[in-house]
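Only a single protein chain was left out; the remaining protein chains are all shown in position.
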Amino acid sequence: MGVRQWIEGWPVVRQLTGADPLGRGAAAESRVTSALRPRTSQADRVVASVCPYCAVGCGQKVYVRDGKVTQIEGDPDSPISRGRLCPKGSASKQLVTNPNRVTTVLYRRPHGTEWEELPLDRAMDMIADRVIETRRRHWQEEDGGQRVRRTMAIASLGGATLDNEENYLMKKLYTALGAIQIENQARI
Amino acid sequence: MTTGHTGTTGTTWRDRLAGPLADPAGEAGHADGHPPRMGFFTDTSICIGCKACEVACKEWNGVPDTGLDLLGSSYDNTGALGANSWRHVAFVEQRVPAERVELGMPGIGAPEQPQRAETDDAGVRWLMSSDVCKHCTHAACLDVCPTGSLFRTEFGTVVVQEDICNGCGYCVPACPYGVIERRESDGRAFKCTLCYDRLRDGLEPACAKACPTDSIQFGPLDELRERAERRVEQLHDRGVPEARLYGEDPDDGVGGDGAFFLLLDEPEVYGLPPDPVVTTRDLPAMWKHMGMAAVAAAAGALAAFLGGRR
Partner (left out) sequence: MAECHPVGFQWVMEAKERGATVIHVDPRFTRTSAVSDVHVPLRAGSDIAFLGGLVNYVLTHEKFFREYVVAYTNAPAILREDFADTEDLDGLFSGYDPDGRRYDHSTWAYQGAVAAPATGEHSTEEEVGQPEEDAHRVTRRHHGGPEHREAARAEAYGSGGPSVPFKPELDPTLEHPRCVFQVLRRHYARYTPEVVADICGISTEQFRRVAEEITRNSGRDRTTAFVYSVGWTQHTVGAQYIRTASILQALLGNIGRPGGGILALRGHASIQGSTDIPTLFNLLPGYLPMPHAGEHLDLDSYTAADVGKAGFWGNMRSYAVSLLKAWWGDAATADNDFCFDYLPRISGDHGHYRTVLDQIAGTVKGYFLMGENPAVGSANAKLQRLGLANLDWLVVRDFSLIESATFWKNGPEIDTGEMRTEDIGTEVFFLPAAAHTEKDGTFTNTQRLLQWHHKAVDPPGDARSELWFTYHLGRIIRDKLARSTDPRDRPLLDLTWDYPTEGAIAEPSADAVLREIGGVDAGGNELAAYTQLRADGSTRCGCWIYCGVHADGVNQAARRRPGRDQSWVAPEWGWAWPANRRILYNRASADPDGRPWSERKKYVWWDAEQRKWVGADNADFEASKPPDYQPEPGARAQDAIAGAEPFIMQTDGRAWLFVPTGLADGPLPTHYEPAESPVDNPLYRQQANPTRREYPHPANRYQPSDGAPGSEVFPYVFTTYRLTEHHTAGGMSRTLPYLSELQPEFFCEVSPELAAERGLDHLGWATIVTARTAIEARVLVTDRVRPLRIRGRTIHQIGLPYHWGGNGLSTGDGANELLPVVLDPNVYIQESKAATCDIRPGRRPRGPALPRLVADYRRRAGITEPTGEDGTR
């Protein structure tokens, strides 16, 4: 930038030489303002999604930059929602990016008074052991003389907030395990 | 589209600070071909008070939360517009007399409902309205800003440039609506930008985009004004005589608002000033007085000086 350009960039010079003698508009524009663009225009990609709150199923567009979600807003293409979102849907970015999310496995040992940290693979292994052992010890081949082939000692609650594919795998695995007390919010 | 009016020739100082003004952006030096003036028309007759506008605004603009405070003001826990609340949905609960809710009345404002037991009041009406910065034609906040932080954009909106604002706070008492405010944690002044960054890319503001019922409508102000007038006529025809516009009149005390409203009651009911006036309307006169006072003061000082020499 030459000296002349630099001087011409001064607001007061712009104000006195331009069409904005009161310095309330064009002459007052700062360099940051001049460069201003919506952050969505800098997204690496835009991903089509669906709001995770209620069952209306509003379309969402998820803007991603550098591996982070930078914005979530309504998808105008959706014939259901036409780009609109309610306050919960509008808070989706905070839902997925907020620091209150717990991102590590926590473990409370029997009779423990505090949480402890636990590696994920260790937790998975321990849970698998618990399932196998509980199932082994509390297996019912028959109930009142009738064949049931099940365990009444393992139960599950949840599914209404999950994907169909997740509910499907859960039901499939639990059924193969012989667990039957599988329930979700639809009962509530 | 009415652009190309640069606004310098033939515009008096008085015009620049009050009264109707066809092209605030042009008058502020934005060159020919600048976009039309953009604004909000908030039709409160279809607002459902969901507060999507409040959240969508905060998510887009990264506005801090205001903490947890149950206000007891119906379902409103935001309270007012401020540095951390650029949209604010007011909730107004009113008892309405029987004739207002008797059978056969139109369902805008108060639904039909049975008479309340043992009282003369038939029922209740629940008004909701999403308030926002008015982006005045004559914006006192901008006029008093000594740093040039507040400025008029090419869309005719009024925006704080945070890289310029030094937190002097002159704008705060200047606003006739009590909109702009300094953020305690930071000192600078904040308010609705009408999503200036989004407008730059042809996007609509976050609140208007989210609004589930289209109560918040965004567009060229001329179009919005026409649409709003048709809507008022329609409501009057449908037996809602209380429908009226607020802030759309270029002859009002701020030269008309860039964000205006359709209300179902007096503005005060919604917490809006009934007759807002740009606080800098009398600036030219004030300057004139001030100038004379300054001359007199200088003369006095000179006299004292001379007298001192004596």
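Should a chain be cited, it is by its letter among A and B, assigned in written order, with residues numbered from 1 in that chain.
The rule we apply is simple: a contact is a pair of C-beta atoms (placed from the backbone, for glycine too) under 8 Å apart; a residue touches a chain by one contact, two chains touch by 3 or more.
Just so it is clear, the model here is predicted, and its values are computed rather than measured.
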Contact partner of the left-out chain, one of B:His30, B:Lys58, B:Arg152 or B:Arg200: B:Lys58
Those residues of subunit B which, in the complete complex, touch the missing chain: 46, 48-52, 54-55, 58-59, 65-70, 72, 74-75, 77-78, 93-95, 103, 106-108, 111-118, 121, 123-128, 212-214
Touch residues of subunit A, complete complex, unshown partner: 45, 47-60, 62, 64, 67-69, 72, 75-82, 84-89, 91-92, 94-96, 98, 100-111, 113-115, 118, 120, 123-132, 134, 138-139, 141, 143-144, 146-173, 175-188
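To be clear about the criterion, only the chains that are shown with their structure count from here on.
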Between subunit B and subunit A, distance of the C-alpha-averaged centres to the nearest whole Å: 35
Residue ranges of subunit B touching subunit A (in the complex, touch as defined): 6-8, 16, 25, 27-31, 50-52, 54-56, 59-60, 142-143, 148-154, 159, 161-164, 195-198, 200-201, 203, 206, 209-212
Residues of subunit A defined as touching subunit B within the complex: 11, 18-33, 36-41, 71-74, 83-91, 93-94
